[in-house]
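What you see is the complex with one protein chain gone and the rest in place.
Showing subunit A:
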Amino acid sequence: MYDFAYHKPSTVADAVKLLADPDAKAISGGHTLLPALKHRLNKPTALVDLSGIAELRGIRREGNAVVIGALAKHAEVAASAEVAAAIPALAFMADHIGDVQVRNRGTIGGSVSNNDPAADYPAAVLGLGATIRTSKREIAADDFFLGMFTTALEPDEILTAISFPIPEKAGYAKMRNPASRYVMAGAFVSKGPQGVRVAITGAGPCVFRQADMEAALAANWSADAVAGIKQAPDDLNSDIHGSAEYRAHLVTVMAKRAVANAG
């Protein structure tokens, strides 16, 4: 790892000022960034540790939404009574990210800002039609995930919290890579204030909505409704872990399981 200066501001305003330096980078749980820095994939001259910023903490109910602060660790979301009561599928998803130690450090803000094509959270954010709150504005999930490791966030913009509208039903299912634990293909389905949504992660270069499955579930909310819908393999990922055709097949299987899990 190359050396860097380390800053630990205690307010969002101070963190934004430090991030005005184009060679500075934010760090939350560090469970994506530090492995990348060890492999010298990135060379920031300064790291701005967000973990001391109290305003980024907390999980709370706000009207018909659950609002989760950017610093909430996966283990905290998994154990939150608030989340379990309102959106159990979200607690289940958080409880199945990586391993215990990853969940003890990794944060929702880091995961969603990073937008790894094989990450879990982007599926929940898009599949529930959440709103991303930042140091500057609010961004709808549909406008946030732009491509592989790319989001609508600007370099000096900090994700502060995510507001999840409470659905009537929601479910998640994924096939994990047995070695890395990252998602090979995962589906987050929901029915609620924003209609029926189906978000697919792991399979393509970026999380995406599956329109055919959404239409089928809107007409008939059942696992059978998606069972016959085939995902085209054209734009999906193909690598040593699985071909695009294999992932396309998994998309249907995972969508079926997600609907079954939603009840």
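Brief remarks on what is shown
Please note the rule applied: a residue touches a chain if its C-beta (ideal position, glycine included) is under 8 Å from a C-beta of that chain, and two chains touch if they have at least 3 such contacts; residues count from 1.
Just so it is clear, contacts and distances are computed from a predicted model.
Among the names given as "Sulfite reductase", "NADPH-Fe(3+) oxidoreductase subunit alpha", "(2Fe-2S)-binding protein" or "NitT/TauT family transport system permease protein", UniProt records the absent chain under the name "(2Fe-2S)-binding protein".
When the omitted chain is restored, the residue from A:M1, A:M148 or A:A232 that touches it is A:M1. Here one chain is not drawn; of A:E62, A:D99 or A:D234, the residue touching it is A:D99. Checked against the full complex, the one of A:L47, A:A94 or A:A255 touching the unshown chain is A:L47.
Considering the complete assembly, subunit A touches the hidden chain via residues 1-6, 8, 27, 30-31, 34-35, 37-39, 46-47, 49, 51, 75, 98-102, 104-105, 179-181.
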